[in-house]
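Dropping a structure here in structure tokens format, bear with me for questions.
A single protein chain has been removed from this complex, and every other one stays in its place.
Showing chain A:
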Amino acid sequence: MSGNIQLLSDALAAARAEDRSALIAYLPAGFPTVDGGIEAAKAVFDGGADIVEIGLPHSDPVLDGPVIQTADDIALRGGVKIADVLRTVREAHAATGKPVLVMTYWNPVDRYGVERFAAELAEAGGAGCILPDLPVQESATWREHAAKHGLATVFVVAPSSKDARLAEITAAGSGFVYAASLMGVTGTRASVGAEAQDLVRRTKATTGLPVCVGLGVSNAEQAAEVARFADGVIVGSAFVKRLLAADGDLAAGLAGVRALAGELAEGVRKRS
């Protein structure tokens, strides 16, 4: 079975056709439990997310702030395995028919086996992968296997990326481009970085791929602000915070993430 890169592109195109940004939600697999994480993914789709990124938790999440570190830690202590991550992708996609990506660090994929991981992710119905510590110059092996299995390779670009570098990255990427709104790790911020709009503009000058903005977006107002200039709005820590705040009450946590997805889905439709 081939991966769902086309489904991903279609979802982004559909949002554009509605003159709005797509809403992309991030949730770590295995958090608060494997089954709870699957339900959370379904709930954010139900609330209005267009695309979900499933985090494959890592022991050393150097790009994540305290919120996602805490969730990763809970998931790993709970014994989450790559098989559980793939089951999360499979069930979230099967229940909704919507595109699901995996976001993780490179070592788990490298260790599991690049071909094996790509084949199994595609077989589970995955649409692609975001590997934020695998820069473009180290990515040839991954891209070869991702392409073979119909998976998108979503690269991250940062405000510090120079124009020539942006062109190199977007030429190698597929699906969409993940524009980091600011220089920093994941986590909610009071405001979205002012550099985000400039980065989207510079990125779009190099590619026809959709450009989606993540890092620091946590509420409908910020989503609307970003939606004015980005093809997609990516929200992670704010969802994880809702689940953490429920403190073990899964039903309350699911209601929380569904409600947040609903608010953000309204936000991405208020781009003007």
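One rule holds in what follows: a residue touches a chain if its C-beta (ideal position, glycine included) is under 8 Å from a C-beta of that chain, and two chains touch if they have at least 3 such contacts; residues count from 1.
One rule holds for everything that comes next: contacts and distances are computed from a predicted model.
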Protein that the absent chain corresponds to, by UniProt name, given "Acyl-CoA dehydrogenase", "Membrane-bound electron transfer flavoprotein:quinone oxidoreductase", "Tryptophan synthase beta chain" or "ABC transporter permease": "Tryptophan synthase beta chain"
Given A:A119, A:V185 or A:L250, the one touching the chain that is not displayed: A:V185
Among A:E18, A:E115 or A:E138, the residue in touch with the chain that has been omitted: A:E138
Chain not shown, touching residues in chain A: 58-63, 65, 69, 73, 76, 81-82, 105-112, 132-135, 137-138, 155-162, 165, 169, 180, 183-185
